[in-house]
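Other chains dropped; remaining ones untouched in position.
We just call them A and B in the order they show up, numbering each chain from 1.
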């Protein structure tokens, strides 16, 4: 019944070759998966929702994170809180996954009734010896970072979330996330280990061969290249991109849009990275025609061509903030070979579908790109499960951020195993 | 290849807090599940069928109990016997699950042919050195208790089945089970551990919030309440129920229907409980209108309003005997997170569907109640699998029989582990 052999996991970590993908066991062994859940997903800040999903008192959202489930609910005092979605009586789930509107949190089984602050208000037939004050819902640490809700299942969550919030909130603030709403949400089960999903997300080396749609707005040169390999034409394009990046940053910062790179991927528990990236074509949005998909601008942004602010967190989220909409992603492990990728598209709360935006135009580039990435993740999962697989080298130019993800992951895993 | 770590199971048993639900591992760990199969389902009397399902010589019924399968067959001498459904040659199943009519038991693979008494009568090509008398079907202990067939997979079954039969048969006799037939049978896979299915069955605390149909005939007060919490109206209802129970018991016993409580849930291997309970409304049957669903009465019962005799056995069966029909239930574990609940509705063997009873009226209250219970079991299975789950207290008033189920289970498990 032990969940994993810590000694064996430590040995695997110790023999990892720097700059290379991991051995197959990291992606396929159920024991490593259980260690990942313990050491990574139960100890770190996990992005789960947007504050605008629970706008009013009594609005609740249940989110499953593997075997765990968390209820996020706005109280009558307007505070948003998070609780374990587990009744203190016999353990039944209080709410099904997804949104609910509630007066109290009433367990469906025996009607134990909790207030929106988690206190047990009512439990029938429990007799005199029963103390309701010892049977409130177990709270979960939660933190809104500019409107993005992160939870942490650990007793003592990493406190560097404060520094993250301090640094990132000025970047997010112009997009005014609290005045958005979810225009669309899509759950995609990818048939690969969660780390393959993350490795895939942390490089654009695969973009040119695989993402013909995404590379319309996104510059392939934005995430690294081998300079000595460039053709004269390639050199010209790379130079054009670098100039655009610098002039855009200067103009955006001048206009009150923080844009310059901040990168703390592997030097802290709550690793993150952000940078506002120029987009190609009209430069407005991650859409097929590079133009804004929604007519109602977000927050205080007057220039449509505000590029795409990307914001990554370790272990498992990434986000794109544009002038007209936001796309957020979270990767939630299901088992060693399956990961749920949940994507949400946010628009201004007053934007009307069919009037201010066309849902298909808003969502198609990431729907098709997610599907392409899911295929890549699946064929890689099959390959790394092959006994003949040997980890190959990461490109020093295009996979440096994958290596940083791995360094972070291995350090966090080792830290937890002690 | 060891099935479970007995030391770890003993440690889990030892730290169980009395009066509380079990730790999550008991419901989710595959090792505990294997211990349950070994210690509970392979050592105790398991209700599997009704004698009337094999009325004639050559009538056979194969019943799967997890990985085990048992053939029940009536021989030419009218005796009903049980055998392991495993050919003594290469191991093939002799019969598919469910009913068959057979002359001999012929293995489909190489046509080894067994008599209805289990003897190997014929096996081609086995040569002179082969002794058929050493290759008969392996018998399984079987016992009819008033027409309910129990099997036991152990070499030495608990002998307290004799005392159980002696006590319970007078209660069942008036319903004359041997002159019934199965009007309907339904298999429902519940997505929860078998113990959650049983805990659910052993209390009616959840009835009021969840079973609007079942509580039409069934008194919610029949399975306990906290007296100090009752409103004046509740006190009046509880008093009315208690009076009804006592006067009904007296009248029924006078009329030859044994009715008073016998409870031996946790003081023996083959725990059981019985009591004839008054029903609400017309008081005749567990139906939506509380009236008999079948016009042909069972056995010797002249008064339709004979209430509902309930009969429970440990580990896994429960039954309701009314004047017009009987409903029997058995819970068969599939794996740590799935349990098959098999329900059978019995009517008098001469009752004609569409003439003497309407099948939907006969079955709807338990079909809908089973579905509700399956949902409760599933949401509880998810909750107890959550790392944040901590076992809560049972109600001393409404969950005392759940506690008795648990005391029985833990004692039996400990006894087997030694």
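In this section, a contact is a pair of C-beta atoms (placed from the backbone, for glycine too) under 8 Å apart; a residue touches a chain by one contact, two chains touch by 3 or more.
Everything quoted here is computed from the prediction, not taken from an experiment.
A.B. asks: Hey, this file places 2 copies; any idea how many the whole complex holds?
C.D. replies: This complex, considered in full, is made up of 3 identical copies.
Methods note: only the chains that are shown with their structure count from here on.
A.B. asks: Report the inter-chain centroid distance for subunit A and subunit B in whole angstrom, where each centroid is the mean of the CA atoms.
C.D. replies: That gives a centre separation of 48 Å.
A.B. asks: Residues of subunit B touching subunit A in their complex?
C.D. replies: For subunit B paired with subunit A, touching residues are 5, 8, 21, 24-25, 29, 31-32, 199, 205-206, 208-210, 224-226, 228-229, 376, 379-380, 382-393, 395-398.
A.B. asks: Under the stated contact criterion, what part of subunit A meets subunit B in this complex?
C.D. replies: 1, 42, 67-69, 84-93, 96, 108-111, 124-130, 135, 138, 140, 153
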